[in-house]
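A single protein chain has been omitted from the complex, and every remaining protein chain is retained in its original position.
All chains are identified by letter, namely A and B, in their written order; residue positions are counted from 1 within each chain.
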Amino acid sequence: MHGSTRACVMSRSDPPRGRRGALLGAGMIALLTLLALFGPRLSPYAFNTLDWRHLSAAPSLTDGHWLGTDPLGRDLYVRTLYGLRLSLLIGVLATAVSVVIGVAWGAVAGYAGGRVDAWMMRLVDVLYALPYLFIVLILATVFGHDSITLLLVAIGAVGWLTLARAVRAQTLSLKRREFIEAARAAGLAPQGILLRHILPNLAGTIAVYATLMIPQMITFESFLSFLGLGVQEPRASLGSLIKDGASEMLAAPWMLLVPAVVLVVLLLCFNLLGDGLRDALNPTAR
Amino acid sequence: MRSTPPRAERLAAAPHLALEEGNGPDTVLAIESLGVDFGSGDQRLPAVVDVSLSVRRGECLGVVGESGAGKSQTFLAALGLLSSPARVSGRARLGVEDLLGLPERELDRIRGARVGMVFQDPMTSLTPHMRIGEQVAEPIIRHLGASRREARGRALELLERVRLPDVARRMRQYPHELSGGMRQRVMIAIALACEPQLLILDEPTTALDVTLQAQILQLLGAIKRESGVALVLITHDFGAVAGLADRVAVMRSGRLIELGTAGEVMKRPREPYTRELLRPLSGEAASESRAAPGPAVLELNDLGVRFAADSGWGRRRLWRALDAIQLTLGAGEAVGVVGESGCGKSTLTRAALHLIRPAEGRVVWMGRPPAGLPAREVRRLRRELQIIFQDPLASLDPHLTVERIVAEPLTIHCRELGASERRERVRRMLERVGLDGPFLTRHPHELSGGQCQRVGIARAMILEPRLLVCDEPLSALDVATQAQVLRLLTELKSAQGTALLYVSHNLATVRHLCDRVLVLYLGRMAELSSARRLFLAPRHPYTRELLAAIPVPDPDLEPARLAEVHLGEPPSPLELPSGCLFRTRCPHAIAVCAERAPLWERAGEGWVACHRFRELGS
Partner (left out) sequence: MLRYAVRRIAGIVPVLLILVTVSFVIVRLAPGGPFDQARALPPRIRAELNQLYGLDRPLAVQYWHYLKGLAHGDLGPSYKLRDDTVAELIAQGLPVSLRVGLGALALALLAGVPFGIWAALGRGGVADYALNAFAALALALPSFVTGPLLALSFGLWLHWLPVAGWQPGAWRYLILPAVTLSLPVCASVARLMRGGLLDVLQASFIRTARARGLGRWRVLLHHAMRPALLPVVSYLGPAVTYLVTGSLVVETVFELPGTGRYLVQGALDRDYTLVMGMVLLYGTLTLLSNLAADLIHAWLDPRVRHEPL
């Protein structure tokens, strides 16, 4: 018989993103982190060992270069894991910088309201309108050589704007909610309201933003390294490995494929986790 | 796949009602054993179970029930407008066709042409980016094949027919530029555009003020008389049905439980549930003889609050949300505050609690003005003044348990209390509002609206404050729950001598609970009087119109009452008239009313602000 579900254009359920995706993402991230930390010990080579007998060697199980080598004979398995370690570290630290600045800025602006809020957000608007990537790019070209700390700060400084906006908007809407009014009417002091009622209710938003920000930070770091402005030789991040791989891609395609696949899987997992968290915390949003 | 439930089950569902519906030649829509359920597999949720209803030409069928009773779902299902996937069974005949069997394309030829629909929320029911004129013309072009020009002409006529003011200009405006009442008129015009046989009105007045509600009902009455269209009026409020409906159906949890003429159902209800629905609205006596109020708990002296309103292009205009408010509230006294939405009722509650700062005048708590005190001292005084809110769920922090929510005032003001003692006091308080042990560990989203409101009351009462401010505490609750909360408030007032500042648009509950009533109009005081006097003999013309606008759930009285309502749209708070603010809607306005604002004058034991209250008498 014809449609019992005549409802309308939409029917059936959403694709199974959400929980399963988030769990898969989280599991994979844990696995990759463990690999980055302990994986290099499994190989007989160090990340800067030059193996003259195997230059640009293809992946092979027999000579111990499981994922091949680069033209200097350095082991790609080890170098990729080191690159992964550095990319993860930079991603997490840069995100932490962003989160601290962004949450503090947004929560204070949102809760203070009025003129303070107007000025604080005006500043964010102006910074937002600047093509920030270029400023960071200039910063990185000018100062960035060999200074991972500066790279971190520069990258972290990009991310906090979005987070500050989101946190402020959320704080504003929380502040208008009646339970905050109830707390004020009950005689709770402003710092008590921020700590006891506003921050706990922001936790979900912050978690989602942070999770989605880590892959952006990793991409950005790789992007800088790809342009030759980030991590410098002999150290390696996934971005610089991809750059090296791209220049050798005809002769030694594994040099491009290995770090590229690791980077893509890493980003995919963080995105899955972030999207899953968002769906779980806010079931009405798609 | 449309499945029909087994016959035995169907008969068991509603045996006494199954065959009552006629099939006469006049029948416009006949719904026969309609069932709707959502979900799939084992988790099927029946929303409508075996409902049979019909409506005849020129007749108005009222469908009454609380939220979730399946009233809207029944008719949405019949017209294929359910918003989520559902299984629909039964039949819905419009003339000779069964709507449930028709493909979408055929249904589109019927919807808007032969059946018009009006939905509850006029704010979101019009397409935001299309001009009013276009939206009215659209179905005319589509169904009647009119040219754009003809359609525009017809749209103009229709909008005049629904008495939209200033039609030519409104046609070019967007929905957000119209008030709620005007948008609902536009919705009705669209529904009438193709001269339908049937008009389905889903809570058409629920989102509107009483004054506007009466006007819309009046308009619907006129349409019914003039055009002979069949009406289905879906509502939770018997008052809205009484003036219009010829027959009334009562639904509960997806089933039809009572059906009869309006007189039968409303005067001699068979079902206890119907009686329950009718009860809280049947006029209750104003509370009698109480002890004189004690010392002043709250004084508002010449209080004024202003808001900055952005009027576009960055120009900021000040808008007087409250002006020259003068009120004293003694211990054990209950004062009601009434008025249309936007009159400053809620602002008054926030200003009284010093949650917003007044621009003029002052607030005094138990003889001490909080404006002059250090912040710490103000917070300490707050333990004596508590508030319960309109939206019970929004007023509870979603990430806390009920225990922590109710304990919060204790943790702020009684730090010396030990954890076990605190828990004990929270438990006792929750028991008093009728919630027992297991609730302690629940979160707000696990509770019903009524339970949330009781948690809110428990939180407000745990410190035994001297003043309890109630901001529309009942409006988000079902009728049955309303009665319970009202009883609880009455009890608190008489047992503990708590003073109540009770804001509501529901005049019946104000009459039940309050000793005195303050009528606000656009942030100004119109009348202050004892509740009894105010309801029996109002002095201000606005108070009279407000009282006249309350629907009476009595089919004998209601039509006559509806005919007498004449309040127009309220002016914009940004463009106030000169002199008396009410004069633009006042049937008794004279020259002097436009010249100067009336004084706040003593009248008997009450007060009133009207130039003509003496000559108009009571």
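The definition used in the following text is that contacts are C-beta pairs under 8 Å (C-beta built on N, C-alpha and C of every residue); 3 or more make two chains touch, one makes a residue touch a chain.
Just so it is clear, the structure is predicted and the values come from calculations on it, not from any experiment.
For the chain that's not shown, point to the residue among B:R44, B:R148, B:H176 or B:R428 touching it.
Final answer for the missing-chain contact: B:H176.
Decide which residue listed in B:R57, B:R91 or B:R142 touches the omitted chain of the complex.
B:R142
Consider the whole complex, including the chain that is not shown, and state which of A:A22, A:L86 or A:L263 touches that chain.
A:L263
For review purposes, identify every residue of subunit B that touches the missing chain, sorted by number.
Given the touch definition above, subunit B has residues 79, 81, 83, 104-105, 107-113, 116-117, 119, 121, 124-130, 138-139, 142-143, 174, 176, 187, 190, 193, 310, 312-314 touching the missing chain.
Which residues does subunit A use to touch the chain missing from this display?
Residue positions of subunit A that touch the missing chain: 8-15, 17, 126, 129-131, 133-135, 137-139, 141-143, 215, 219, 222-223, 226-229, 239, 242-243, 245-246, 249-250, 253, 256, 260, 263-265, 267-268, 271-272, 285-286.
The rule we apply is simple: only the chains that are shown with their structure count from here on.
Taking each chain's centre as the mean of its CA atoms, how far is subunit A from subunit B in angstrom?
48
Going by the contact rule at the top, pick out the subunit B residues touching subunit A in the complex.
Where subunit B meets subunit A, its residues are 1-3, 80-88, 103-104, 350, 353, 355, 375, 378-383, 385-387, 389-391, 394-399, 408-409, 412-413, 456, 459.
Would you tell me which residues of subunit A are touching subunit B in their complex?
1-8, 10-12, 177-179, 181-189, 192, 197, 200-201
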